[in-house]
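Only one protein chain is missing from this complex, and each of the others stays in its spot.
For clarity, chains are labelled A and B in written order, and residue numbers in each chain start from 1.
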Amino acid sequence: MSPDFDPTPVRLPVDPSLTEGRVPGRAEEEIPELHEVACPPELQERIETLMGRYPDRRSASIPALWAVQERYGWCTPEGIRQAAAVMRVTPAYLESVASFYDLLHTKRVGSHRIEVCTNISCWMRGGDELLDAFKAAAEGDEDFFVTGFECLGACDIAPMASIDQRYYGPLEAAEGGVAIEQLRGGAEVLPEKALAKRGLAGDS
Amino acid sequence: MPHTLEKRVLLDHAEDPALRTLEGYRRLAGGYATQERAYKEMEQDEVLKELEDSGLRGRGGAGFAMGKKASFLPRGDMAKYLCCNADESEPGAFKDRELMQRNPHQLIEGIAIAALAADAGHAFIFIRGEYAEQADILDAAVAEAYEAGYLGTDILGCHRDLELVVHRGAGAYICGEETALLDALEGKRGNPRLKPPFPAVQGLYGGPTLINNVETLSNVPHIVRHGAEWFRGFGTEQSPGTKVVSISGGVQRPGNYEVELGIPTRELIYDLAGGPLPGREVKAIYPGGSSSPVLTAAEAMDLPYSFEAMAEAGSMLGSGSVIVADDSVSIPHMALRTARFYHHESCGKCTPCREGTNWTVKMLERVVRGEATPMDLDIISSVQQNIMGHCLCVLGDSMAMPVSAMVRKFRPEFEAVIESAGVPGDDPLAVVRGMEQTLGASA
Partner (left out) sequence: MSPEPRQVTITVDGREIAAVEGEMLHDAARKGDVEIPVFCYEPKLGDPVGACRMCLVEIEGIPKLQTSCSTPVRDGMVVHTRTEQVKHAQSAVVEFLLVNHPLDCPVCDKGGECPLQDISYGWGPGKSRVIDEKRHFPKPAELSPLVAIDRERCILCYRCVRFSQEVSEDAQLQLLERGDRTFVGTFDERPYVAPFHGNITDLCPVGALTNYTYRFRARPWDIENAGSVCTLCPSQCNVSFTVRDEQVKRVVARDNSEVDDGWLCDRGRYGFEMFADAKRIGGPRLKGGAEADWERAIAAAAEGLLRANGKVAAIVGDASNEEGFLVQRLLREALDSPHVDSRPSRGPGAATLRRLAEPAVSAKVRDIDGADVILVLGTDPLHSSPILDLRIRKAIRRNGAKLVVATERPTALDGGAEAIARFAPGQAAHFVSELAGAIRGADNVATPVAETLRDAGSVVVLWGERIGREAGAVEALLDVAAAANVAATEGSGLLEIPDTTNARGLREAGCLPDAGPGLGETAAGMATEEIRAGLISGELSGLVLFGADPLRDFPDTPAWEEALTAADFVVAFSMHENATTAKADVVFPLETHAEKDGTVTHPDGRLQRVRPAASRPGDIRPGFLVLSELAAQLGLQTGVDSQPTAFAALTAAVPFYGGIADSDIGGRGIRWQDRTGETPQPGPQGATQASEQGPTETGATSKGHAHEQVETVGSGSPDTQPDAPISMVQPDATPRGVASGEPDATVPPPQDAGGLLLGTYRDLWAGPVTELNAPLRFLTPQQRLEISPADAERLGLRSGDKVRVGQNGSAIEATVQVKERVSEGVCFLAEGVAPGNANALLNGGPVRVSVEKLSGVGA
């Protein structure tokens, strides 16, 4: 800023709305009490079990957010408040944690989640085209959340995708559409491309 | 049958799905016998000595001697912890995935023995959230191990307790950095901490903590079982043992191959991974994951694949992941692809990494769009220099090292791209994706 800085004061009009008893639109959020949040009992029990696994209950924040996401499809503000009440932390704390991580969604997303790797090895072998194919096939369907993703740790099956938390590859671009249709129809997804079914590279 | 160049220790019997069960692990690999012997017959110091003598170097990236690190933990009554780093998020790396998926009990046994060496009562496996399948497998294996008395209280009647928790991450590369991993495990955002204090002294919940990679810990039962001498029989003086190497990119048979350290890089790429795709030639490689400075094919092929040889060549072995770029790959685009990864994954805590990665991406985008001048290449290099050594952790350096190597070694290609790019109607950026474009994360 040094070269551009101009020390002449600029007078702007004082807007009285900036100082007159401004009322916040919504209440601030401290640690909610359990009776205020109507946490489903299964969720509460789940989070309490998770907290019990760690020497410090706050360690359960990521697992608890996973539980919220499982229950509601994404980390809804209500779900975060419920987890916060059980964990006795502020909802802000949990939202801050959730928003740090790519797999936790603080905005609504479709129930089928497809992450297509676009990182170096997959990019070299057609990851971008695969992503396009998935996107085209899922276009306009709110049940699907398709996203490009950083390296998923499966460069051996490049290009690949994670579909509802299971890995598939190597995929032809056309298989994007196939997988989406299979998901829509409730069929098994790309059975022959599942990572679980592969042998060791050195044995092939 | 594996290729004769492979030397399978960690991946022995890995082709057999039965290895995943406790019964199969015992039957095929003589599993848990070593833990039993260590717990019943060995003192903490004996185990430590075996590990130190073996010269086992960390397989997570930094290559620090595992036994030595374990010996740094102070003695005393305070709670101590062991964390297994299963975050494996560096582009090009996928060996830990294979090890956990195929042989989870080998890792659990390794953790149990390492916990004895570190006198830790609580252990955690921090596994990246994307590895849901592998985490499920680990959960099942851990339950089996508890059931069989290899974990829990009063293990094997030896008055020793060990709780093991599989902790799933939620998608952030930085959590692989050991202190960020600790913060994430404590339930916070995964930001790296200042060092010192080092985790061995003050780590998880403020207690002494040993952090090791999946592969490092998977080696432990074998070392304790066969002895340090046996282990040193593989590999080189400074890089003893075998290594599971992930090979990907422009090769015919990408995958994990377990080899003795020190094997010629050419054999890895050509003999094991089948060499480049038909009609292609190798142009450059990242020898140790996306954060290692790229080597040209000429520089790389005759180098022994060992920690010391890679370091000497100005690069690093890192996690042992080779990404092969063939002659169809545009290096400036690959540089942008690499920079975008680190930009997306920078935790944002320290200035040079947060701003340096973002600025580098913007400049490389201009390069690829043809909106740069060769002077910008100098600025890019200078910015990489400004990042290196100035950050809180080495994520920033992890971008700066490969990017500056690419600009330095392939400068004419960068200049050519600047010259030829910007063809109307064609978005040159469309060739290189990143999460930002699809997630709208930069909003």
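Note that in this section contacts are C-beta pairs under 8 Å (C-beta built on N, C-alpha and C of every residue); 3 or more make two chains touch, one makes a residue touch a chain.
What you see is a predicted model; the values in this text were computed from it and never measured.
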Of B:Gly121, B:Gly149 or B:Gly348, the one touching the omitted chain in the full complex: B:Gly348
Full-complex contact with the absent chain, from A:Thr90, A:Gln165 or A:Gln182: A:Thr90
Touch with the omitted chain, as defined above, among B:Pro208, B:Pro221 or B:Gly356: B:Gly356
Per the touch definition above, residue among B:Leu392, B:Met406 or B:Ala421 touching the missing chain: B:Leu392
Where the unshown chain meets chain A, residue by residue: 1-15, 18-31, 33-36, 56-58, 77, 80, 88-93, 95-96, 99-101
Touch residues of chain B, complete complex, unshown partner: 172, 189, 194, 343-352, 354-359, 362-363, 366, 379, 386, 389-392, 441-443
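Here, only the chains that are shown with their structure count from here on.
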Distance between chain centroids, defined by C-alpha means - chain A, chain B (Å): 24
Chain B-facing residues of chain A, complex: 53-56, 58-63, 65-66, 96-98, 100-104, 115, 118-121, 123-125, 127-128, 131, 135, 146-158, 162, 165-167, 195-196, 199-204
Residues on chain B engaged by chain A in the complex (per definition of touch): 1-3, 6, 11, 14-15, 79, 88-94, 96-98, 101-102, 122, 128-133, 165, 167-173, 184-190, 205, 246-250, 253-258, 272-273, 286, 290, 321, 323, 325-326, 329, 334, 337-338, 341, 344-345, 347, 430-435, 437-439
